[in-house]
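This is the structure I want to talk about, given as structure tokens.
Note that this complex is displayed minus one protein chain, with the remaining chains in position.
Presenting chain A:
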Amino acid sequence: MYLCLIALAFFSGFPLYWSLVVASHDNSVLGQTPPPFGLGSNFFINIGRAFDTVPFAKALLNSFIVSTSITVSVVLFSTLAGFAFAKLKFRGRNALLLMIVATMMVPTQLGIIPLYMLMAKTAMIGTLYAVIVPSMVSAFGVFFMAQFLQEAVPNELLEAARADGCNTIRMFWHVVLPAARPAAAVLGMLTFMTAWNDFFWPLVVLTPEEPTVQVALSTLASGYVQDFSLSLTGTIIATVPLLVLFGLLGKHIIGGIMQGAVKG
């Protein structure tokens, strides 16, 4: 059994280790037989080269801005809408919630061309707004928060707040928001990771001069002769922030994925 698990650890960890090996050598060393299996000493030189080849500092900053804005917005709007769906009664509630769930099935690429034209018309193309604005809400987020709040906030508590003269927005602020914290944290982490790793849409709307880290990576990879040391150094720069986040909070992220799985 543990043999299986060690195989798993090798299977998941090895490609990451290998990218570190390649990234820490000079590209020409990679032609050797056998290839080097240990770490080399060129890692920091390669980092320097990566920063010289593409605007990586700007890309990292852009990715932070994009991911943070999307996360804050998704968590806020999902909690707000989730509260309405879970705890308030209004006409068309079930139909609207069903519609949100149905939209999760539609592939993102379907609308990409009009979305691109829309961004061009509103002059958002090439700016970070083009990446942030369409992702400000998430169907999964609304559904996830609605599911969670259904059970996490007892109706009696809301009735008591109402009897004390709270209107719904104060109820949201003082009762729902504190109760939503664990689920909001999980949703926030998942959203941040998705936004950080998003590739296709940023590639379409951003320029190589104003990229996110994933777009910068694709710039490093293009060209007729691939410099693997350089591009894998780039992948490490792009991945390390998320690995750190995952190392700190992985337990909760796994809990969130498993929770979403049972309910979804």
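Just so we're on the same page, a contact is a pair of C-beta atoms (placed from the backbone, for glycine too) under 8 Å apart; a residue touches a chain by one contact, two chains touch by 3 or more; residues count from 1.
The rule is simple: contacts and distances are computed from a predicted model.
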| item | value |
| --- | --- |
| Protein name, per the UniProt record, of whichever chain is missing from view ("Na+/H+ antiporter subunit D", "Cellobiose transport system permease protein", "Gluconate 2-dehydrogenase subunit 3 family protein" or "Protocatechuate 3,4-dioxygenase subunit alpha") | "Cellobiose transport system permease protein" |
| Residue in contact with the excluded chain [from A:Leu39, A:Ala57, A:Leu88 or A:Ala123] | A:Leu88 |
| Option from A:Val142, A:Val186 or A:Leu206 whose C-beta touches the chain left out | A:Val142 |
| On chain A, residues whose C-beta touches the chain left out of the figure | 1, 4-5, 8-9, 11-13, 15-16, 18-19, 22, 30-31, 33-35, 77-78, 80-81, 83-85, 88-90, 93, 96, 100, 103, 105-118, 133-134, 136-137, 139, 142, 167-169, 172, 193, 196-197, 199-200, 204, 214, 217-224, 226, 228, 231-232, 234-235, 238-239, 242-243, 246, 250-251, 253-254, 257-259, 261-262, 264 |
